[in-house]
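Structure first, commentary second.
Removed: one protein chain of the complex. Kept in place: all other protein chains.
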Amino acid sequence: MRRLWITLTYLVFAILLIAPLVKIFTGAWKDGIDGFIDALTRPQSLHALMMTGIIVVIVTLINTLFGVMLALYLVRAQWLGPKLKRLLNSIVDLPFAVSPVIGGLMIVLILGPNTVIGSLFEDAGVKIVYALPGMILATLFVTFPIMVREVMPVLQEIGAQQEEAASTLGAYSWYTFWKVTWPSIRWGVIYGVVLTVARSLGEFGAVLVVSGNIMNKTQTATTLVYQDVENFNVVAANGIALVLAAFSVGLLLLMEWAKKRKEVH
Amino acid sequence: MHIEVRNLNKNFGDFHAVRDVSFDIEKGKLIGLLGPSGGGKTSILRMLAGLETPSSGDIVFHGKRVNDLPPQERGIGFVFQNYALFKHMTVYDNVAFGLKVKKHTKEQIRERVMYLVELTGLKGFEHRYPHQLSGGQRQRVAFARALAPEPQLLLLDEPFAAIDAKIRTELRTWLKEMIERVGITSIFVTHDQEEAIEVADEIMIINKGRLEQKGSPWDIYKNPETPFVASFIGESSFIDDISSLKGFESAAVQPDTKALIRPEYIEIGKPGEIKLASATMPAVVKHIHFRGSEWMVELAVGDTKLITYRSLEKEVLKPGEAVSVLLHRAYLFNDQDSWIMENPLKVDPMPIHI
Partner (left out) sequence: MNALFRGKGWSFGFRTAIMLYFVCLIVLPILGIYTQSFSLGWAPFWESVSDPLAWKAVLLTVKLALIATILNIFLGTMIGWVLIRYRFPGRSLLNSLVDLPFALPTAVGGLLILLLLGPNSLVGSLAESIGIEIVFHEPAIVVAMLFVTFPFVIRAIQPLLEELDKSEEEAAYTLGASKAKTFFQVIFPTMLPGILSGAMLAFSRGLAEFGAVVLVAGNIPGKTLVASVYIFGEIESDNPQGAAAVSVILLTLSFLILWIVNLLQARRSGAK
């Protein structure tokens, strides 16, 4: 019985996860190393990878800052009534339930060139939709719950007492946060950062809608893969996909490591 | 520090946790806030610390109203129920925390921390983390940490609740000595009357958010002002119908008067053992329990049950045995009032007739 279950488990993993992973590593080398390098060094590839890099960095920074702050407020702040807190708490999860395409659509609907706000920004010379700011917004929307959801349980678990102790010893907010709260939530935050990076690296639907997928302008690595596949340029798609997959596996290792550290604490 | 609290109230939503509490505490006193769990003791303590904002009322330290002062500026030390030690800091860093905040020099910090570490008997443990310490040691660290910035007032929330029964007594004595040595005004919260009686100079009994009585342990035991205090402190038998007991026939003139009788108010003896025979009434021994240093005896006087103690030196009673009982006094109360009544037969001019 036991043997059967273990074998079945291995089988599922082999088919569903391991085979695809192997396939992408071999697929990218189909045309030899030159094909792989050519696929990667196309100007649009380099530009797309750069766009992805920019988005990941900016989104991770903003999301970490605001996510941690919001988690602190949702758990600790007394100026929010319990009812309001519960409401906000359930709103945090909404982006998880929203299809990325719809997330992108929302931004187009509110900030697109034909809308009031969009044209206002356009007059000021700032393009949002079909440009980098819109893509960042879309990714922020999609990744928003991750950090809050990682940090909140840790904060709840450690309780407010250590912070209260610090305040009776004369420490004010900043000092208390850095010396008392931060060491406890550190690994939760790092785990959240890794997840945010993974998600913003891989975000596709929302970015596709908002960016318009304009080559060498608003194309990201994932939307380039999509375009290559649509153009039946599978080998090129494979090259980019391999780079992304390698990053993902790296992130997965980081995730495991952060998770272990988080538990040790 | 002299502390004055006037008409303090605290509401949590619909729940009225603290109702109109007023008291004064003299400098240097060790005060115990005693009462059942959930009675508002901790809320009072937290309001004194500034961790909770009063709904109304004033808190005055040294003649200065501190209601709007944050905890950082009140000059208090707080020992939390679970100590709330900073778990990622060593003992040394925990104790040094309040000094670092105040930007003392490294030398000053070192000197003060080492003094406190030695004072609390933690020498050699400075570099341990809280999870490497025993419960008693953690409590000492929490105490040392709270004292480090030289507060004017020390507040302790159930300081012994999380400690094994065995070392609890030892730690109590230690804490009392320590506080006396430092000479700091201190208030601690507890639900354990034995602890309060043993440690505190003065006890405040808190029930359902109200201050029932404030006084020395002996005072509170001897002269309880409310039925709650009488029943909460010490053991006692609760009597519905006091007029059935000899000497107290007239006690129930006011309707609904009930009584509490402490074990030591009752004297029992085999027939003839009690001298004031005319003041005694017959009773039957129901059960006896060995209590280590004495017997606890359950008696039945008619339908009324009484509990009392009997010395081990005296002859052992047996269940079912008939005995004489003399009731020295009773604590009487009704809806309006409460008072202590001595047994009038005790001072009757009986001896003259003999």
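Should a chain be cited, it is by its letter among A and B, assigned in written order, with residues numbered from 1 in that chain.
Simple rule for what comes next: a contact is a pair of C-beta atoms (placed from the backbone, for glycine too) under 8 Å apart; a residue touches a chain by one contact, two chains touch by 3 or more.
What you are looking at is a predicted structure, and each value in this text was computed from that prediction instead of being measured.
Interface note for the absent chain: among A:Ile54, A:Leu88, A:Leu132 or A:Met215, the touching residue is A:Leu88. In the complete assembly, the contact with the undisplayed chain comes from A:Met255, out of A:Ile54, A:Ala131 or A:Met255. Touching the chain that is not shown, out of A:Thr41, A:Ser119 or A:Ser173: A:Ser173 (per the contact rule at the top).
In the full complex, subunit A contacts the hidden chain through residues 2, 5-6, 8-10, 12-13, 16-21, 23-24, 27, 66, 69-70, 72-73, 76-79, 88, 90-110, 112, 137, 140-141, 144, 160, 163-164, 166-167, 171-173, 176-177, 181, 195, 198-199, 201-205, 208-209, 221-223, 225-226, 229, 234, 237-238, 241, 244-245, 248-249, 251-253, 255-256.
Everything that follows uses one rule, which is that only the chains that are shown with their structure count from here on.
One inter-chain figure worth recording: subunit A and subunit B are separated by 56 Å, centre to centre, where each centre is the mean of the chain's CA atoms. Those residues of subunit A lying in contact with subunit B across their complex are 159, 161-162, 164-172, 175, 179-180, 183-184. Chain contact summary for the complex, subunit B toward subunit A: residues 49-51, 70-74, 76-78, 80, 82, 84-88, 97-98, 101-102, 145-146, 148-149.
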